[in-house]
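For this depiction, one protein chain was excluded, whereas all remaining protein chains were kept in their positions.
On to chain A.
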Amino acid sequence: MSWVKAAPLVPGSGKEEEVFDEEADESLLVQREWQSHMRRRVKEGYRDGLEAGKAVTLQQGFNQGYKEGAEIIMNYGQLRGTLSALLSWCHLHDTSSALISKINNLLDAVDQCEEHVLKHLKSVTPQPDVVDLLDSIQDMDLCHVVPAEKKMDEAKDERLCENNAEFNKNGSKSLSWVDCSSSECCATWEHAHSENPSLTWILEQTDSLVKQLGVSVDILQYLKQL
């Protein structure tokens, strides 16, 4: 943020004289014009940089998210598939409608569970618009006040927490994706596990259902890893 501090320094005129000196008005005007001009340059550069940076990492982010989403949701798919198999088995063997509606209920529960987890996965990374943030700070005319930088940093820090170290402050341009992905993974797994009460319930119900159907419990063996 050195430009924030740099902007008012460049014209370098003292403010004390402006009350007495008639020329000061003009220099103040020039100073303001210069500042707004430079701010525009910074903004322009910022926008271009933002687009360029985004273009470079979008695919990377996509791949990362894809892997995570696929691996976590796969388990729910397996559970739904198993229940679907049991449902079709019941239909073939004219099982009591009570059991059939029980399976249908469990399938609904899996759907809800899966939707919930997916929502969490998506909301792990909230997205405050940095351009808006920057613009609003500039509109507030805080730029020539030193604490403005502090404010930006605080805003960044908040996001830093929310995004699980999405920023790597030390490594200037190159963010450490390995670190990011591992911490993100942990976070999403925590979210996934926080869903476990209802998922555990579904698994328990499925277990008892399988016993009621007189089917070998082996059918659920591979689901245990959930």
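In the analysis below, contacts are C-beta pairs under 8 Å (C-beta built on N, C-alpha and C of every residue); 3 or more make two chains touch, one makes a residue touch a chain; residues count from 1.
Keep this in mind: contacts and distances are computed from a predicted model.
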Listed names "LTO1 maturation factor of ABCE1", "GPI-anchor transamidase", "EKC/KEOPS complex subunit Tprkb" or "Peroxin-7", with the criterion being the UniProt name of the chain not displayed: "LTO1 maturation factor of ABCE1"
Touching residues (missing chain, whole complex) on chain A: 1-3, 6-7, 9-10, 12, 38, 41-89, 91-92, 107, 111, 114, 118, 121-122, 125, 127, 130, 163, 166-167, 172-173, 175, 177, 180, 184, 215-216, 218-219, 222-223
